[in-house]
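Sharing a structure, written as C-alpha cells. Questions coming.
Heads up, one of the protein chains got dropped from this complex, but the rest are sitting where they should.
First chain written, first letter: the chains are A, B and C, and each begins at residue 1.
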Amino acid sequence: MYKVDLNSDLGEGYGLYTIGMDKEIIALISSANIGCGWHGGDPVVMDETVRECKEKSVAVGAHPGLPDLMGFGRRNMSISPVEAKAYAKYQLGALQAFAKSHGVPVQHFKPHGALYNMAASDEKLAFALAEAVYEVDPDIIFLGLANSCMIRAAGECGLIAASEVFADRAYKADGTLVARSQTGAMIHDTELCITRVIRMVKEHKVKAITGEDITLKPDSICVHGDNLKAIELIRAIREAFMEHGIEIKNIRSIVSNHVQ
Amino acid sequence: MYKVDLNSDLGEGYGLYTIGMDKEIIALISSANIGCGWHGGDPVVMDETVRECKEKSVAVGAHPGLPDLMGFGRRNMSISPVEAKAYAKYQLGALQAFAKSHGVPVQHFKPHGALYNMAASDEKLAFALAEAVYEVDPDIIFLGLANSCMIRAAGECGLIAASEVFADRAYKADGTLVARSQTGAMIHDTELCITRVIRMVKEHKVKAITGEDITLKPDSICVHGDNLKAIELIRAIREAFMEHGIEIKNIRSIVSNHVQ
Amino acid sequence: MYKVDLNSDLGEGYGLYTIGMDKEIIALISSANIGCGWHGGDPVVMDETVRECKEKSVAVGAHPGLPDLMGFGRRNMSISPVEAKAYAKYQLGALQAFAKSHGVPVQHFKPHGALYNMAASDEKLAFALAEAVYEVDPDIIFLGLANSCMIRAAGECGLIAASEVFADRAYKADGTLVARSQTGAMIHDTELCITRVIRMVKEHKVKAITGEDITLKPDSICVHGDNLKAIELIRAIREAFMEHGIEIKNIRSIVSNHVQ
Partner (left out) sequence: MYKVDLNSDLGEGYGLYTIGMDKEIIALISSANIGCGWHGGDPVVMDETVRECKEKSVAVGAHPGLPDLMGFGRRNMSISPVEAKAYAKYQLGALQAFAKSHGVPVQHFKPHGALYNMAASDEKLAFALAEAVYEVDPDIIFLGLANSCMIRAAGECGLIAASEVFADRAYKADGTLVARSQTGAMIHDTELCITRVIRMVKEHKVKAITGEDITLKPDSICVHGDNLKAIELIRAIREAFMEHGIEIKNIRSIVSNHVQ
C-alpha cells in the first residue's frame, strides 16, 4: 500500500483581499500551509483557516514568508540567517496561537515562496530556519524540497524532515527544480503530471529534463488552488491515486512510518 | 511585608530604529512588557529582549499593540472585538515562540497604548482580549488598569488578573485615569509620586484629582524608560521601597499570594 | 440640459491581490478615484490604472486613505489634523507623479473610507485635507459629501468643491447620510435608487428617511464596482439618464459651469 500527502497553500487573503480557492481546495488535500501574515494572511484569516482545516480534518502547518506583502513574498531578499531565524519563529509562534486555540497541533513548517527557494539552495538559511523550528517545537515536521539542503538541515537539527515534490515542475539531473524562467519548467499536460507523480510515489523516480532518471522519495506533493484548472489537476491526481492504490494521508502519518 | 511588581515597556525598537533605554531599565524592574512587532518591536529585537530579560531574571510579558507602527500604537482605531481577539492571539503567539526558545514562560499579557486605553473603557474589547489570552494559555496573567473592566473581564474569563497603577498619573474619583489631555493629568513632582505609590502599596488608597480617597490594590506599578528623568524616578521609587520595607517581586509572585 | 458626473473607486488592488471590477466599471464612469497605496493600490497598480483611465477618457482623482491596509482604510483612526494634512499631501503627490507621466491632470481629490466619513463630520480634519490639496495644487477639485463641512472647508480654502451624492444610501433630515449600521441605510431597490438620483439631479431634492424633502445639488454621483449587481445598477442609471436627458460629464466639466 502506497501513501503520500497532498499539501497546498491556504489562508493567504489579507483584510478585504481574497486569493486562492480555499473552500474548494480544503476538501481535496491532507495538509495545509497557512499564511502567517507577512507575505499573505492576517490574524482573522489565520483563525478562520485553522478552524476550517480542523473541521475538514486537514493538518495545519506554518507557511512563513518574507516581509514583502507587496510582492507576496515571491521576491528574493538578502536577509541574514539571524533575521531568517527570528522571522521564522515569529510567524510560527503566531500560527501556534491559533492552533492552540482550536485544539489542533501545528503539524509542519514550510517556508513560502522566495524564502523556500532561497533556503533550498542556501545552506545557512536552511539551517537558520530548521533551528528556529527546533527551538520553538522539535516535534514540528520540516517540509522542504526533496533532495535539497533544507532536508539535510532539518535532519541535522534534530527535526523530522518531509520531502516535497511537484507534480507540474520539471527537474534537473541533480534533483533540483528547473527555474520557472526557463523553457519547459512547467509541465502543462495533465496526463504527464499524473504519470510522473504516480511513478515518484511508487518507484521514487522521475525523469529529469535532460533525460536521466533521478531518485526522490516523496512524502508530500505540492498542489495549487489558484484557479479552476489547478483544482481540476488535484481532482485528476486523486482519481489516479485511487486507481493505483495510493492513499492520501497527512504528513505526520507518512513520516511516522519512516521512523519506525 | 509588602510586595509589588515594577513593570515597564521594552523591546520597542524596529530594524535600525531604537527607542527607550532598555539596558538601563532592565536592571530596575521585575516584569517587562515586550513589543510584539505591530506598534513597535521586530522579531530580532524580540529575541534579544527576551534573552536579556532572562539574563537579568526579569519576567517577560506580551505587549501587543494596534497595527499602527507609524503612530506607535497610540492612536485609537475602531477595530472590532473579533479583530482585537485575533490580533492579540497573533502577537501573543509570536512572543511565546521566543520565550519558548529561551526556556522562559510568558508571565503576563498587557495591551499597549491605545489598545490598553480602549480596552480599559470598552467592555467588549476587554473581553475579546481576555478570551484571546485564555484560549492561547490560561496560565498567563492579564495585566490591566486597576478597577477597570479589563480586570473584571480577565477574571470572568478564568484568567488571573493583575492590577496596574501609575506613579505619575492623576486619578478620577471613579478610579480611572485623568486623560493626558487634561490639566493635572501628569504628576511631575518626584516626591509626590513616591508618596502616592507608597500609600497605594501600603494602604490601597490614593487621592483623586477631586480630593476624595479612592481604593485600588496595586499588583504592579508601571514605570517608564523614555529618558533619564524617567530612569531617575524608578531609582527614587526603588530607594523609597527599601526604606518602607516594600519588596519588588514579579507579577507571578505577587498574584500567587492572592490566590492562596 | 442636465449634467452630472459618475465617480467610482478604482485601482485598489495590491501586489497579487485584486479587488473590484475595474475593467467593467471604467467604461461606465466619467471620473475615477484612484487608490494611493495606503488603504489599497500600489505604485504598479496606480500606473496601470491611470493609463487605463487615460485610454477611456475617464478623469483621474486621488483617493487617499488611512494607513490601514489590513482594514482597507475603513476603520476610524484618531489621527491629528497635522497628520491628516501630511498624509493627504503624500498620497496626492504620489498620484500626481503617475498622472504627470501619462500627461493627464489630477482632476480631483476625494478622501477614502473612514477618512471621508471622519472629514464629513470633523471640521478640523476637513480643513486639514482641503489645505493639503490647496498647498499642493489649488486647481484640483475637492470632491466631498454634499452639504458636509468638507464642501465648506474646500470653498473657504480657495478650492473648487464638488458635491457628491449617493444613489443607494438613505439621508437624514439634516442632509447627512444614515449610518450603515442603522436599518434602512442602504436602498436595495434599483428602481427607487434611480428615481431618487433623477430627482436629485433635476430638482436638487431627495426625501430623507424621516420623510422630509432635503435639498442637495449633486455634481457627482458615487457608484460602486464591487460586484455584478453594482455594475448592473450603474448600467440602469446610465439608461435612465439617457431617457431623462441627463448627460454624464466629468467633474471638471460640471464645476466649470458653476463658476461661470
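FYI, contacts are C-beta pairs under 8 Å (C-beta built on N, C-alpha and C of every residue); 3 or more make two chains touch, one makes a residue touch a chain.
In this text, all values refer to a predicted model and were calculated from it rather than measured experimentally.
Undergrad: Touching the absent chain in the whole complex: find that residue among C:21, C:94 or C:208.
TA: Of the listed residues, the one touching the omitted chain is C:94.
Undergrad: Hey, which of C:86, C:104 or C:216 is the one touching the hidden chain?
TA: C:86
Undergrad: Among C:46, C:77, C:130 or C:231, which one is in touch with the chain left out?
TA: In the full complex, the listed residue that touches the missing chain is C:46.
Undergrad: Of A:68, A:164 or A:219, which residue touches the hidden chain?
TA: Checking the options A:68, A:164 or A:219, the one contacting the hidden chain is A:68.
Undergrad: Residues on subunit B that touch the omitted chain in the whole complex?
TA: Against the left-out chain, subunit B lists 14-19, 42, 69-72.
Undergrad: What residue numbers in subunit C mark contact with the hidden partner chain?
TA: Within subunit C, the residues that touch the unshown chain are 37, 42-44, 46-47, 82-83, 86-87, 89-98, 100-101, 135-137.
Undergrad: Residues of subunit A in contact with the chain that isn't shown?
TA: 67-68, 70-71, 75-79, 83, 114
FYI, only the chains that are shown with their structure count from here on.
Undergrad: Pick one for the touching-chains graph, please: line, ring, star, complete, other.
TA: Topology of touching chains reads as complete, every chain touching all others.
Undergrad: Please tell me whether the contact surfaces of subunit B and subunit C are same or different in residue numbering, using the over-half criterion.
TA: On the two sides of the subunit C and subunit B interface, the residue numbers are mostly the same, over half being shared.
Undergrad: Report, in whole Å, the distance between the mean C-alpha point of subunit A and the mean C-alpha point of subunit B.
TA: Averaging C-alpha atoms per chain gives centres 39 Å apart.
Undergrad: Touching two or more other chains, which residues of subunit A qualify?
TA: 42 - these are the residues of subunit A that touch more than one other chain.
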